[in-house]
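Removed: one protein chain of the complex. Kept in place: all other protein chains.
Chains here go by letter, A and B, matching the order in which they are written, and residues are numbered from 1 within each.
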Amino acid sequence: MNKQLTCIECPMGCLIEVEVENGAVKSVKGNTCLRGKMYAENEVICPLRVVTSTVKTVSGKMVSVKTDKPVRKSEIFEVMKKINSLTLDRNVVIGDVILANIDRDANLVATQNYND
Amino acid sequence: MKENYDIVIIGGGPAGLAAAVSAYDNGAKNILILEREPRLGGILNQCIHNGFGLTRFKESLSGPEYAYRFIKEVEARDIDVLLNTTVLSLEDNKTITAINSEYGVFSITPKAVILSMGCRERSRGALNIPGSRPAGIYSAGTAQKYVNIKGYLPGKRVVILGSGDIGLIMARRMTLEGAKVLAVCEIMPYSSGLRRNIEQCLNDFNIPLYLNHTITKIEGTSRVTGVVVSKVDENKQPIEGTEMHFDCDTVLFSVGLIPENELTKGAGIEQSRNTRGAVVYQNRETMIDGIFACGNVLQVHDLVDFVSEESEIAGACAANYVLNGRQEHNPISCINGDNISYVLPQKIDKNIPGNVKLFFRVRNTFKHCKIVVESNGVVLQEKKKLICVPGEMETVILSSDVIAKAEGDIVVRLEC
Partner (left out) sequence: MYDVIVVGGGVIGGTILRALSKYNYSICLLEKENDVCMGQSKANSGIVHAGFDAHVGTLKAKFNVLGCQMMPDYAKELGVKYLNCGSLVVAFNESDVAMLNNLLERGEKNGVKELEIIDSAKLHELEPNVSPNAIAALYAPTAGIICPYCLTIAAIGNAMDNGADLITNFELTKVEKMDRGFKLYSKDNKTVEGKVVINCAGIGSTKVANAFGDYSFEIKGKRGEYILLDRESGDFVSHTLFFTPTEKGKGILVSGTADHNIILGPTSEKVEDITPITTQKGLAEVMAKAKIMCPNTPIYNSITSFTGVRAYTEKGDFIIEESKAVDNLINCVGIESPGLTSAPAIAEYVCEMINNKLHGEKKADFNGTRTPEYFFKDLSVAEKNEIIKKDPSFGRIICRCEQITEGEIIKAIRENPPARDIDAIKRRTRSGMGRCQGGFCQPQVAEILARELGVELTEITKNGVGSELVIAKTK
């Protein structure tokens, strides 16, 4: 079975064709870089996405966050539920883990310095 | 704040930050950034999604992270910054008049000025979309500010007009924060957004994209209650009988960005009709000596990475202007030919050594085409392309040898 994908790794948006046989990737065509190949391989087996959002703080201000690794696409709304239940009560700098293992080994990290 | 500055940079977003660092590193040590917001970083602060920096840093950063890479660099240097300061006017002698709470209304006249004010969103009014004027109508960027910075959801059921990147990003953001995005409508036959954004912002969430469609009526007296969407013909006129109705409480407009060139205009700086920004040489100097422009105030870029790159040119050349004074210009023009909507820089100064990277956009989607650069009918350079789309900026690098060969104006055209 062949699957056609638009790569989301970078603005090129390469059109990639993946050949899948018995649940395994047989070949990847159309990518222009290694990241594209990896994306295509993941996308047909278990699609992954980085989730970005905000976490509220005790002061009421919002702090921007992201998952430090892509999470399973199927779990995006579960991840959002966890993000929305958090209230940050401490200062953070970019990269600080706010919630570990939000989906498998992906952590939720701050993408903004926050100093109340 | 000091009394005199060599360079004053208007705007502390990605363009201004990169220009400041570059100017400093190229020898100008007496620099001031004027920023109207309470923090540096500009619009990146509200662009909390990832995908920034892939070209420059080879990693996928969020907007605030990308901005912070440059803010750190500014902070590491002796560069003055005035926040909460709005520039009211710029004169052709480089006198800047600004206002803030600390100094009131004040003026400074630096040796060089860098314009990096960014752009604004085209509003509903610019399109004259008929209907009522209830609450719930926002430009995508305003909605982004409410959601990402203020932490409020503008509405629950959303229709978006325009498939530019901000519109696509907001379709996903509103969805993640609990709203239902019913449709994204695009009057053109193609999206001006990045392909990957259509994939991960719309397709991931099964949000339909209606190409060749526009909103023909907004309904509701206090709050939006619905919109009528119609298909358009090749002249962008709505086709009767194609109306679809959506019950929604929110309409977002993502219908283009306009460089904010009111200060530029006030100073009498020549502007291009095509870019709605200043006309510049390859060093990003405007037609007024010592006033430079870079970033989205000059041309609306697709990627912040290119904004930084362009601003570094402006910063370095402003430093050169401050250190070495005005140089004589020997300009030829760069003109957009067939199928090309604009070329920047609009002028190449033959006295400035080095290669020149031309930025331009095509007017339509073209496959298996050829970019041709010529002068006086002589082809200087050609570049084959598998695909060109209006939403993605194209570039060609002209070597100094090629430029030397140009007898007259340089024309860039697309052949297919």
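Assorted remarks:
The rule is simple: contacts are C-beta pairs under 8 Å (C-beta built on N, C-alpha and C of every residue); 3 or more make two chains touch, one makes a residue touch a chain.
Keep in mind the model is a prediction, meaning the values are calculated, not measured.
Contact with the chain not shown here comes from a single listed residue; of B:K29, B:K72, B:K236 or B:K265, that residue is B:K265. From the options B:T95, B:T142, B:N203 or B:N274, the residue with contact to the unseen chain in the full assembly is B:T142.
Note that of B:G178, B:P208, B:G268 or B:G408, the residue touching the chain absent from this view is B:G178. The chain not shown here touches chain A at positions 54-56, 62, 83-84.
Within the complete assembly, residues 36, 84, 86, 88, 99-105, 120-121, 123-126, 128, 130-135, 138-139, 141-142, 145-147, 149-156, 177-178, 216-217, 221-223, 238, 249, 262, 265 of chain B touch the chain that is not shown.
In the analysis below, only the chains that are shown with their structure count from here on.
Residue ranges of chain A in contact with chain B, taken from their complex: 5-11, 13, 49-54, 56, 60-62, 64-66, 73, 76-77, 80, 94, 111-113.
Contact residues on chain B toward chain A in their complex (touch as defined above): 45, 48-51, 54-55, 60-65, 68, 147-151, 176-177, 194-200, 204, 302-303, 392.
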